[in-house]
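A single structure is presented below for examination.
One protein chain is absent from this view; the other protein chains keep their places.
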Amino acid sequence: MKKITARPYSLRDIPFHYCPGCMHGIAHRLVAEVIDELGIHGRTIGISSVGCSVFAKHYFNVDMIQAAHGRAPSIATGVKRVLPDRVLFTYQGDGDLAAIGIGDFIHTAYRGEKITTIFINNTVYGMTGGQMAPTTLIGQVTKTTPFGRSVEINGNPIRVCELIASVEGVAYVERVSLHNPKEIIKAKKAIRKAFEMQLNGIGFSLVEALSACPTNLGLSPLEAVKWMEEKMIPFYPLGVYKSPAGGGLSA
Amino acid sequence: MHEEIYIAGLGGQGALSMGQLLALAATSENKEVSYVPFYGPEKRGGFANCGVIISDHPISSPIISEPSVLVVMNNLSLKNYEDSVILGGIIIVNSSMVNLGVKRSDVRVVSIQASEEAEHLGDVRVANSVILGALIELTEVVSVSAVEKSLEEVLPKRNLNMIPINFKALERGAELASNYKKAWSNLS
Partner (left out) sequence: MKGNDAIGEGAILAGCRHFFGYPITPQSEVTHYLAKRLPEVGGLFMQAESELASINLVFGAACAGARVMTASSGPGISLMQEGLSFLAGSELPCVLVNIMRGGPGLGNIGPSQADYFQATKGGGHGDYHTIVLAPNSVQEILDMMKKAFDMSDMYRMPVMVMADGIMGQMMEPVVINEEKSVEIPPRPWATIGRDYHENRNEINSLFVVLEEMEEVNLRLLHKYEEIHAKETLCEEYMLDDAEVALVAFGTVSRICRAVVDKAREQGIRAGLIRPITLWPFPHDVISRIAKSAQCFLAVEMNMGQMFEDVEIGAKGRAPVYHYGRLGGMVPLAKDILEELKKVSKRRGTGR
């Protein structure tokens, strides 16, 4: 039998621990493929955050660092400032990036650090058992919003791409989704562009990947995909939110 | 030689710079020196004191609780610290700023109208140099030339033209102090 989906070299040969229908695994794979294709495997350092993807540090076949909850951008900055010729990426969930770590995130973006952030928005805290995240939709039921998220009590969901698209120092911002093959192909392109922005020294780059956490949504993987199409994507429109004039990509 | 000098005033009066200059001069003469400032959170107008110890022996505590010389630049400082001075110590009062009298009779008091003296010399800003001149004359903790050299080091370039008048102020302070010294030696 012909092997059509070889494991990228930048992923280690270890089975993922993620739940069925979880999209963290897809995102890992895309990032690893891009690292392989860009030939930057030997000088890439990844920072895994605190959330279900805490084991990213284990899965990627590059040097990895485990950050405290929310601090990955600062740690990536620390490495990059010592080793400016290395390629740095952070891999963060919505709780990590948009709640506890939003300060580190915003300041890193404003400083225009030449790092790439892969942001997995699954609208919940997956790891701790499905509590509300800053990205939880209005009306969405979670463990800590049992009657649905309300604006009065919890405020509005944070749209991260829109939030930083206007920031100087930010080179590239795109929101993608991992819910079907077509979007996954786009997502990979976006991740590649984000890394290229860093390699070309243009500035901070962010790819927000919409994902599902079927386990905490209480849905089957297929139902979760439908939920994303009907509820999530209308609130979090896909597309490029910022890219440098002229593309910013030298050949 | 071992002098514990406490200079007390308000922020902006120059107590800290005076102490630093003294410390620097003593350092240049390879003496044992410590300088510790104390000040409130306000940059101007709050209390601003410093303690300078100059000695021939290693200094154990840099914190002065019983100064041998006290310089006071406002009324409150005199009230607060007068009692702490050692028996037979010296209190230098900047009487341009202080109108209270020294109550103690077991210390030597030197009263200098520093602002007026400075104005006389042509610039009120050298008032502290008058005080410093007096202090050096009375204690001989450092040589005048060491202070002069240190002054040249610390004064910002744009104020270099202030050096001659500062030297004159030091001299004037010494002159005023020597009058006190003579009077004291006549007493004993």
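Letters A and B mark the chains as written, and numbering starts fresh at 1 in each.
Keep this in mind: a contact is a pair of C-beta atoms (placed from the backbone, for glycine too) under 8 Å apart; a residue touches a chain by one contact, two chains touch by 3 or more.
Treat the numbers as computed from the prediction; the structure is a model and nothing was measured.
Within the whole complex, the absent chain has one touching residue among A:L11, A:I26 or A:V62, and that is A:V62. Looking at B:Y6, B:Y35 or B:F167, the residue that reaches the missing chain in the full complex is B:Y35. Across B:P62, B:G101 or B:G122, the single residue that touches the chain missing here is B:P62. In the full complex, chain A makes contact with the omitted chain through residues 41-45, 47, 54, 57-58, 61-68, 71, 74-83, 86-87, 103-104, 107. Residues 20, 23, 27, 32-37, 41, 59-63, 65-66 of chain B touch the missing chain (whole complex, contact as defined above).
To be clear about the criterion, only the chains that are shown with their structure count from here on.
Between chain A and chain B the centroid-to-centroid distance comes to 64 Å (mean Cα coordinates, whole Å).
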